[in-house]
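My structure is below; once you've seen it, I'll send some questions.
Apart from one protein chain that is not included, each protein chain of the complex appears where it belongs.
Let's turn to subunit A:
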Amino acid sequence: MTRPFLYLLRAGLLGLLCLISPALWAASLQAELVDTQGQPLTGAVLTLQGPLGAEAEPVTALMDQQAKQFVPNVLVVRSGTKVAFPNSDNIRHHVYSFSPAKRFELRLYQGTPSAPVLFDTPGAVVLGCNIHDWMVGYVYVTDDPWFAVSDAQGRVQLDSLPVGSYAVSLWHPQAPDMLPQAAGTLVLGELQTRQRFTLAMQASTVVAPPQGPASAFGDAFKKAKRDAAP
């Protein structure tokens, strides 16, 4: 009973803070994330390390599983955030991660597991489902206070940022070696800042959903015979 109450309280306080100090929280950033070809990147993560350290508050995030997919596909959380893995499907899932940032395993379950998983180490955590190989989800754990995930157009909108200088980090599941890339510093004024970031990408290694079995040698022989034929 106490915990929902606390959540409500925290939200209210935050809103009050925003209202009472408009000058202090005036900056906003509208960023566009593209790959080296200029194509907008979906699911890219942008984090900002600002002049003021935001206090880390214990927050619980959600990584849902809908239609045998992780929703959202990319979830960004601050270190120390607990993430709940509710299962919206009517089948069971077996969510696991062998990523060094967080190793865990939620054995076959249905509905919401009893306890959320605490992500306390920054880094990319790749989520998989042991019984649905194609299910891949990412939990990006960062120490930066401000972050956002790009939408389908590759856009990121961050509002109510303190005016100041920020170190920008970018991440994407297909970033090289799945490491965040520093994107320099950004000075945000009171006006809305528009910025375009380019992220180097690695070839996709996403596992494809199962297909019909391939008869590799059959092809090889047919080829060999074709070659042999005069």
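We adopt the following convention: a contact is a pair of C-beta atoms (placed from the backbone, for glycine too) under 8 Å apart; a residue touches a chain by one contact, two chains touch by 3 or more; residues count from 1.
Quick note on the criterion: contacts and distances are computed from a predicted model.
*Asks:* Using the UniProt record as the reference, specify the protein name of the hidden chain from among "Sarcosine oxidase subunit alpha", "EAL domain-containing protein", "Spore germination protein" or "Response regulator transcription factor".
*Replies:* Missing chain, per its UniProt entry: "EAL domain-containing protein".
*Asks:* Per the definition of touch given earlier, which of A:A26, A:A61, A:V126 or A:M201 contacts the omitted chain?
*Replies:* A:V126
*Asks:* Among A:L106, A:M135 or A:L188, which residue is in touch with the absent chain?
*Replies:* In the full complex, the listed residue that touches the missing chain is A:M135.
*Asks:* Could I get the residues of subunit A that touch the absent chain, sorted low to high?
*Replies:* Here the touching residues of subunit A are 94, 96, 98, 103, 126-130, 133-136, 178, 205-207, 213-221, 224-225, 227-230.
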